[in-house]
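Heads up: the structure comes next, in structure tokens.
All protein chains but one are shown in place.
And now, chain A:
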């Protein structure tokens, strides 16, 4: 994978030797890796590092989160919008365990993170010392790699390896746990970037014969369908994907994490697949003759019941991670390698085509979805506000240029369905883990990473309260994020399931909410609440044009549902429109 962070900062590699403390070495390593921004929270076992952060504060900006989970998600947001490695730092024990949700989220969504935790002094390891937790043991199943450092001399090599592993191949989170004595210890420091790990092959080489086999299938297909995922974004293969789509005239759909890799309005972009995806690509998954999966992993939220998933189709899988091949869906042709590389090899082998009849089927089904669902979502005639019309207003006023950061629930599905993306890396959401509380801190990281972009967080009233404390970070750091809470006074998505599958027994899903405006204002954030349709446009306008952070609460219909929907366990083609 191309890594601008690595290339640009190459000159920073330190080669001379100097006697310094372990904690200073940690900062020097971060600087050598091009890190100028990190998120964290101090505490006893990491204090030597914070002392160095103070000394280096002109070169590296530490953002004090209000909770370590917030720091981890902020680092994720930073990584997702930029492709660079996000860094989060915390103390031992509770500080470290509070990072875990963010780490698990990064693991399942392939987000490059380096997390550094302090640890009790090495002679206390295993003694149940104050704030000792086995964070290596705890984080093992949710990290791409982790390592405990007990000697200062190990710091440069391990940190270099951590960054290399986090960003290369299929990216992921790495945790480095450093004992306090190693932070104090002095040693002869020198730094060299990691160029490879002998037991680790990040990018399997693309076999041209596999590409040829794929091209053969695609060229002979009558009804080909592309489903792309985040792999396209991670490998920066957006242009190559677009070229393939356009040359071969293939209707193309995306998974939730693949959103924004191709502009929403592109004529061959046929929408999102999966549980709340669009009608046409879901139904026609079970009618296509060749399914071309690119950088996606056939998650169950995408496939529905595997026994009835695209059984009629030949399956081609472009994938960087060999463990994903045949994991959920048996492939006919697997093309291993980096998507950018394999798609550029594929392109010259493809015959130009238009597949216009096949494409018409998508248009026909879209018309059905439009009449049954989209029309009422975007142009409601009932009194209550819909989530969809809020998104539509944001589209109009941002001209599709905003990065949309979503939390988890109904608002997330609505946002991903209706946001109009013009630029890649514009949809930042917790896909694989579905972590409520993700959006507010992730938006902070995204905005700080890409200050030139508008970053709009779309959050439910439930998820907003899961990391609401990060309003403090926004205030202190003056991060001009735009926060939209779509308040339905319910844990909406769970309520929807209760309505549809549990006879409307609304067990613990109703929310008696506080005065969110007062809370936002308590953090000195400009805020406004909209309850009437007539006020929406102006409120969104005020938000989009505000200089500083802005909080907009929209009171939406309490019991609206998100459709289409594939009930869990059902087939993709049994997607329900009502």
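The definition used in the following text is that a contact is a pair of C-beta atoms (placed from the backbone, for glycine too) under 8 Å apart; a residue touches a chain by one contact, two chains touch by 3 or more; residues count from 1.
The rule is short, and it goes like this: contacts and distances are computed from a predicted model.
Novice: From the list "Phosphonate C-P lyase system protein PhnK", "Aromatic-ring-hydroxylating dioxygenase subunit alpha", "Acetolactate synthase small subunit" or "ABC transporter permease", give the UniProt name belonging to the chain omitted from this structure.
Specialist: Going by its UniProt entry, the chain not pictured is "Acetolactate synthase small subunit".
Novice: Tell me which residue among A:127, A:140 or A:531 touches the hidden chain in the full complex.
Specialist: Candidates A:127, A:140 or A:531; residue touching the omitted chain: A:140.
Novice: Looking beyond the chains shown, say which of A:326, A:364, A:510 or A:541 touches the absent one.
Specialist: A:326
Novice: So which of A:35, A:89 or A:165 would be touching the chain we can't see?
Specialist: Residue touching the absent chain, from the options given: A:165.
Novice: Just the residue numbers, please: which parts of chain A touch the chain that's not shown?
Specialist: 136-137, 140-141, 144-148, 165, 197-200, 321-327
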